[in-house]
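Missing here: one protein chain of the complex. Every other protein chain is in place.
So that you can tell them apart, the chains are marked A and B in the order they are listed, and the count of residues begins at 1 in each.
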Amino acid sequence: MSRKVQENLIVGLIILVLLGVIYLSLGYGPRARMVPIPVAAFGLLLAIVQLIWQNLRATEELYVDLLEVLTKRGDSGPGSGATAEPPAAGTKGAPPRLWPKELAALGLVLSFLGLVLLIGPIPSIFIFTGGYFLVSRHYSWPKALGYTLFFTIAVYLLFVIALEIQLYHGLIEPLIDYFR
Amino acid sequence: MLDAIVGGLVVLLTPQAMAFLLIGVVYGLMIGILPGLGGIVALALLLPFTYGFEVAATLALLLGGHIGTIWGSSVTSILFNVPGAAKSLALCFDGYPMTKRGEATRALGASAMGALLGGVFGAVFLAISIPIVRPIMLALGPSEYLMMAVWGLTIIATFSEGSLLKGMIAAVLGVLIAFIGMDIVTATPRFTFDSEFLMDGVSFPVAMIGMFAIAEMMKLYVKGGAIVDRSVVKETSTVLDGVRDAFRHWGLVMRSSLLGLWIGVLPGVGASVGGLAAYAQAAQTSKNPDQFGKGNVEGVIAPDATLGANEGGGLMPTLAFGIPGGEGMAILLVAFIGLGIVPGPEMLTKNLDLVFSMVWLVVLANLLVTLIGLGVAPYLARLPTLHPNVMVPLVLSVCLIGAFATRGLIEDVIVAVGFGILGYFMDKYHYSRANFVIGMVLATMIERNLHISLTLYGDYFIFTRPVTLAMFVFIIITTALPFIRSRRRRRAQREAISAQRAEGRAT
Partner (left out) sequence: MKTRTKWLIAVMAASLVGGFAGQAAAQKSDYYKDKVVNLIIAGSPSGGHSRYARLIAPYLQKHLGASELRISNMRGGGGLKAANHMWRVKPDGMTVAFGNASTLIFAPIAGSKGAKFIATEFAFLGRATSEPRMLMVGGKSSIKTFQDLQKLDRPFIYPSQGTDEDFYTMAILSDALGFKLKAVTGYEGNADTALAVIKGDGDGHITGWSESQAAIKSGDKRPILVVTSQRIPDYPDVPTAIELASAGKRGMLEAMSNILETHRSYYAPPKTNPEAVAAFRAAVDAALNDPALLAESKKGNRPVSFMNGNQQQAAIEQIARESGGLAPVLKAAVKAIQ
């Protein structure tokens, strides 16, 4: 997917969301929709302009903005406040090898979330941190275990003992109760 | 008044009070550094320990804890791009770029010194303005609050992360996110999809944990390398650089402190707006507005000075009317009543020494925070250099449990992760995250005050309320100013270039 297609996809998504907002707002009373509808409509206008704009320009110029051209704010050369930094790796869209890492990052965060939902925060922190240390081979395993244990205990002491936060016990708890 | 000022200080000079102040400050700093937890949690936890001690000591503990959390939140904003609380949001804009550039120590020093100077100036201005506090509070109303929020919104135009068009789209999305939940103006649940959880809306600290911290960790994982790689970027600064910065920009500190003081005095204008307004003000009055958002130290000093002065101001409505200026102040009010301090106009006449005790406490607490802060800044500044294999799991862990701890709801962890993913992609495609959260902070304040103004003062309230009109004109001028300035500069540049060309052709 070229950078342009990706950018178009994003704007398309935003347009969909804004249309959804307007549709939902139509169901509310006149005062409740007084602010959301104009705001969403304004956003819609901006998004459509952005969509047209980014397709009229060559890919290299994607980072120059319409409003900046209109107000000529971007002209004052490199380092001026208004222009975004140009793409770091060439002009032909995103570097091709980025997405597997992105997918991994997504998977990482989502699996951590899944763990927390399943078994609660404290055990998840232990497993996630320890697992991360081990898989990344950053520490030897006794060291990884030691640091993980220390960190988990510190978090527990801080949040549960000192701050008196009652923890969520995970989806698994009722299940255990059920089988007991 | 002079004996009240002295009397207020003398009461505090007991070993117990000083020890309690220190405990409060250290405790507050620690809570503040944890994402999602701010002054309210700190105060609520301290409250049970306040019975049975002398009044000065109790106040020292509470105010110390409250002040400590503020700078604690600033630290994480600067070092990790994680605002510990909504009010320290503005510190991310320039503090984090400074860290990335290897100037974390300088940023922390400037931030701590800014807070101290803000606290001191705030206290001095407060002492001078006690007689006019009440009239001004009574003169300003919802339509003026609306203008203040709109002013905060104008930073979007000045803001430089990504492109302006995309930045405005991001702000619109932020505004709409803030509308999720029960609308208190019309008792309508909006965009809740019948979910009970969404009735209360998206919690601001949770969204920020996701948008900045989790997104940043994803970025770190994808990019590899530490936030600050010492082999590439050397730590070039010292704490003293930061301290010097704060003194060099004394005009900015003064303006920001005054702003913070008055935002504190006005109930209904939160400190989160204060931080943003300070930032807007700094960007609009600065000599190099182009550098804002890229690690301009002025963008660090201004919000911190405002927050430092804000607390002293917040004491005023709490004491003078029994009207707390924010939730932190509401807890303090509970403690005051427990201590037998009855708020009311008498506080500003008969019990003035007590008021000054508190003002002194704010100053002393700020002083302690700054001393501790300057001492630990070089060590804190090393944190962003941690290897990502250590940083990613630790920060993610603290973020997820922090998101949970904000309200004790597991759904918030899901929200945080959702915003993390959103934040990652917004950053990747240059939809300004800062604008998104600015929209989110200001949306409800704008909507509420707009509705109130329309109902109370009619459809043309902007023109019928002179103060509102003046503020409106002021906003237009200050927003247009940077544009005009840069246009002028550009014309000068162009003329210079054509002059050069002409010269070149001539030779």
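As a convention for this text, a contact is a pair of C-beta atoms (placed from the backbone, for glycine too) under 8 Å apart; a residue touches a chain by one contact, two chains touch by 3 or more.
Treat the numbers as computed from the prediction; the structure is a model and nothing was measured.
The residue touching the chain not shown here, chosen from B:128, B:199 or B:240, is B:199. From the set B:8, B:242, B:267 or B:289, the residue in touch with the chain omitted from the display is B:267, counting the whole complex. Touch with the chain omitted from the figure is made, among B:4, B:34, B:394 or B:452, by B:452. Counting the whole complex, the residues of chain B in touch with the unshown chain are 40-41, 43-44, 47-48, 137-138, 141-142, 182, 184-189, 196, 199-200, 267-268, 317, 321-325, 327-328, 330-331, 334, 337-338, 340, 342-346, 407-408, 447-449, 451-452, 455-456.
Where chain A meets the omitted chain, the residues involved are 28-32, 164, 166.
Convention: only the chains that are shown with their structure count from here on.
Mean C-alpha positions place chain A and chain B at a centre distance of 23 Å. By the touch criterion stated above, chain B contacts chain A in their complex at residues 31, 34, 37, 41, 45, 160-166, 168-169, 172-173, 175-176, 179, 183, 185-186, 188, 190-191, 214, 217-218, 221-222, 289-294, 387, 389-390, 392-394, 396-398, 400-401, 404-405, 408, 410, 413-414, 417, 420-421, 424-425, 429-431, 446-447, 450-451, 483, 486-487, 489-490, 493. The residues of chain A lying in touch with chain B in their complex are 6-7, 10, 14, 17-18, 21, 24-25, 28-29, 31-32, 34-36, 39-40, 42-43, 46-47, 49-50, 53, 63-68, 71-73, 75-77, 79-84, 98, 101-102, 104-106, 108-110, 112-113, 116-117, 121-122, 124-125, 128-129, 132-133, 136, 138, 151, 155, 158-159, 163-168.
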